[in-house]
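Below you will find the structure I want to go over with you.
Missing here is one protein chain; the remaining ones are kept as they sit in the complex.
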Amino acid sequence: MSNAYTTVIGLEVHVQLATHSKLFCRCSTQFGAEPNTQTCPVCIGMPGTLPVMNRQAYQLALRTAVALNCDIPEFTKWDRKQYYYPDLPKGYQISQYDLPMSDDGFLEIADAKDRFEPKRVRIIRAHLEEDAGKSIHDEAAGKADSEIDLNRTGTPLLEIVSQPDMRSAAEARAYLEEMKLLLTYIGVSDCNMQEGSLRCDANVNLHLDHEGESIATPIVEIKNLNSFRAVERAIEYEAARQYKEWQENSEPPKARQKYLARPKQTRGWDDAAGVTRAQREKEESSDYRYFPDPDLAPVITKGDEVQAVREALPELPAALRERLGEDYGLGTYDADVLVNQGRALVDYYLAVADGSGDPKAACNWVTQDVLRVLKDQESTIDQFGVSAENLAGLVKAIDDGQLPSSRAREAFEVMLADGSAVDAAITKLGIEQVDESALEDLCRELLAANPKIVADVQDGKQQAVGALIGQAKKKNPNADPALVRQICLKLIGEGV
Amino acid sequence: MSLADLTASELLDTLGRGEASAVEAAREYLALIEQRDGDIGSYLRVDAEGALAQAAEVDRKREAGEELGPLAGLPVAVKDVLCDSAGATTCASRMLEQFHPPYDATVVAKLKAADAVLLGRLNMDEFAMGGSTENSAFQVTRNPWDRGRTPGGSSGGSAACVAAGLAPLAVGTDTGGSIRQPAGLCGVVGLKPTYGRVSRYGLVAFASSLDQVGPMARTVRDAALLLEAIAGHDPHDATSLEEPVPQYAATLDKPLEGLRLGVVKEHYGAGLDGEVESAVRAAIAQYESLGAEVREISLPHSKYAVATYYVIAPSEASSNLARYDGVHYGYRTDQTKMVAELAAERKALSDAGDEAGLAQLDTALVRMYRKTRAEGFGPEVKRRIMLGTYALSAGYYDAYYLKALKVRRLIRQDFDAAFEQVDLIASPVTAAPAFKLGEMVDDPLAMYLVDLYTVSANLAGIPGISVPCGFNTAGLPIGLQLLAPPLKEARLLRGAHMYQQATDWHQRRPAFSATPSE
Partner (left out) sequence: MSLTRQDVEKVALLARLQLTDDELATMTDQLAQIVDYVDQLAEVDTDGVEPMAHAVEVANVFAADEVRPSLPREAALANGPRTNGRGYLVPAVLGD
């Protein structure tokens, strides 16, 4: 069935920009306050009040648009999008219509697990607008009223609309994850989905062949997608549902024509039931009567300002992955793991790699040991007990032979526990270099005491030597197991 | 001579010299209001207590030698469209009858900071929509010169109040002529500043790209005094201009040397009342005798101004008034009754098996909106909301709204070209003197055409002033309008003052019986 159609997906992402105050008034945007405690006459839309645009919101929007490779037109303006809803106190949302602040960008996505080919998802536009408030319907109380909270009203949002360039739920998810990563790298949003800082609607339809004719099924907009997982599930569900619907309506030709001419539909995702459901809409509800907001001045952004924003951008995830591959010799998978953890972890890694001069080993330590501990401790890298400098010291000590790799993990645990440098850990653990002749003496002693093992090895059972390694460690904890094994085999071979 | 006979400037001097107190002035005006306003209906609410308290505070400050604001002790009345945290702001609408703004409009804050004494709130057309003040949800305002006639509108309360001597100064607003037209019909001075000269913050919006707040007074000097106090940049209004405010009053007496006065040839066609035309032509002749050079100019797109205005203004209004939905403030329909009605309708449709009807039936929320707005707004407001909604709706936007924005630019370009040749433009304010109350209520288009001479200035964003220039044989005032390029209020005021120095139209007063009407 997967060959029977192609799923075509476009995503509309709303990102809350990380300002202190709202887009058009100076109320706080802090999440989680008591209902209606972060409002003022402006964001309540009281008569006579006027919006004044938050400079930082515009700057964050501009930075994002530039990072998404968008063009920034010199002239942009704000429009009113008009509809009635109780969480929209002015009766219109201030948004952008025909002259958005940016257009025509792209975001590149790839999959470390190779489920799809790397691709460039084109971005139609990104524009700045204000958020609405919240309606709470208390079904438990069984009352006929909904309660309106306007705290969120007027929070700055960037709406990013992609072309329908994605072809699977996995691609859609990768787009969202890469988007989130990019936005957090450039510091424009915390992208917290639980708090609604990142919201997503998906436009989905199917392309298929019907008796040599290319068919595109009517587009469905899926709303209420509250997690990346929900986006994936909803797209998969919707593709299957649309295919079934197509099959039911593909014949006779009259029914097919009628089906294909259906207008775009809006469906809501029910996460618990795992289904999308049609949402009731009236014909007039899409007549938004946009017109330029007379209360707001347009914004003119010159090319040199855009250039300055571009130059001030931090290194973006894609470039960073490339640098990790080229300059540090990391494979795609490792680079991905590091970069996806966020800039702070990458910086930590880079410090370990540069400090130790061994990027591969640094990568192993960071992606395995460090990440394991962070996961166990449910903490982040800035709270991590081993400084990058100290971890670099540890890697270096191993490479220099100062610390046997067999005891490196022990040293790491000590460093983690007390924040010490590798030298102190070595001292604390009593690790010292055992010289080879001393080790040979120890081995001779062990072989003499274990004739059975010697005989077994001589009979070809080389693994029998393993028992000696344990004994050696008991007698001298600094004995390098590999060396013990090697010396024992050598001595047996020499017929000791 | 009573304090209320003085102009605002004279009263300010009298108070400044300590020859009278602010409380005395306020008392005198409050008594006059009590005596005369029953006939006129200019005030919606008089705040005697607040005014006397403010006046007493000014007197105390003066006594104590504290610094005083530029309007210290001057009574001022404000159109009920500028928010004042001291009480209700209703816009003469049922919708806002109970609305108490928790903030002051910037203009109101400036008046308070200037130590003005705020007497009360003036009647107007509901949401400033209209030209007769008959669209007020609460009361009729009568023209002090003829109580059977309109004072004009929408700042009819402001004009009538000043004409009747019930405040030396009043604040009005002008979206398509709403200061200048009532000033003309009531024989007072009214100035609409350059768009952006006076902050709109806290001015309940009618058409945001056209609205301006301005002074109304008996003399040009008084208008200059008030404008100076309320003008200036406001960071809360993104369309306010960051230009310093000139000293309008101090420069007033400098006559305009070599003034080039423009007369618009398109202004003198059919429809212009003969007596109005003679008065305006006489005023122009007066300017010539004062040394001005009169030049004929053309504003070729001026004939489209009313059509342009009646697309743009209602479009913006339909959006600005969307916020009155009964959710966050203002009037809400009786919800219990509404829910019951809706249930009855649903049952009737259901009993009749009318599936299509059921599908079309409003939800409770939509019905709440629709009933709230149907009951809260008067007919003219509804008409404009409908007109604007239509002009912006899918399929009509380009033909109406966008087209009107383009014609608007042509109108502005006409002015730019004209002001290359002349310093000021003179014209009638209205085609005829005040009409009878009730005369035009059933003919909205005729009512709209009254704005013919005034709307262009709003579309172009330029300043304009109306000054009395005569009376017709029936004793009704006639106004002269002067227009100036953007931000040339000082020139406009000097030009108007020049005329008032040479004439005495502005000194005439309507008659009042000595006893209170009751």
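Order of writing sets the labels: A and B. Residues in every chain begin at 1.
The rule is simple: contacts are C-beta pairs under 8 Å (C-beta built on N, C-alpha and C of every residue); 3 or more make two chains touch, one makes a residue touch a chain.
Values in this document were obtained by computation on a predicted structure and should not be read as measured data.
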Subject >> Neighbouring shown chains of the undisplayed chain, as defined at the top >> reply: A, B
Subject >> Sole contact to the chain not displayed, among B:R45, B:R260, B:R412 or B:R509 >> reply: B:R412
Subject >> Sole residue of B:Y29, B:Y287 or B:Y369 that reaches the chain not shown, by the stated touch rule >> reply: B:Y369
**OP:** Could you tell me which of A:D131, A:D149 or A:D201 touches the chain that is not displayed?
**Re:** A:D149
**OP:** Specify the residue from the set B:L261, B:A283, B:I425 or B:A460 that touches the hidden chain.
**Re:** B:A460
Original post:
Which chain A residues would touch the chain omitted from the figure, given the whole complex?
Top reply: 19-21, 26-28, 34-41, 44, 46, 52-58, 77, 84-86, 135-137, 144-150, 223-224, 268, 279-280, 284, 287, 289, 291-292, 294, 296-300
**OP:** With the missing chain put back, which residues of chain B would touch it? List them for me.
**Re:** 98-100, 102, 194-196, 209-210, 235, 238-239, 241, 301, 304, 306-308, 310-311, 318, 322, 325-332, 335, 339, 363-371, 373-374, 377, 379, 382-383, 385-387, 389-390, 393, 399-400, 402-410, 412, 444-445, 448, 458-461, 486
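Convention: only the chains that are shown with their structure count from here on.
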Subject >> chain A-touching residues of chain B, taken from the complex the two chains share >> reply: 82-83, 89, 91, 96, 99, 101-103, 105, 200-205, 207-209, 235-239, 315-316, 318-319, 321-323, 325, 327-329, 339, 364-366, 369, 389, 392-394, 397, 401
Subject >> Residue numbers on chain A that touch chain B, as the complex places them >> reply: 41, 44-53, 80, 82, 84, 86, 89-92, 144, 148, 150, 287, 289-291, 294-297
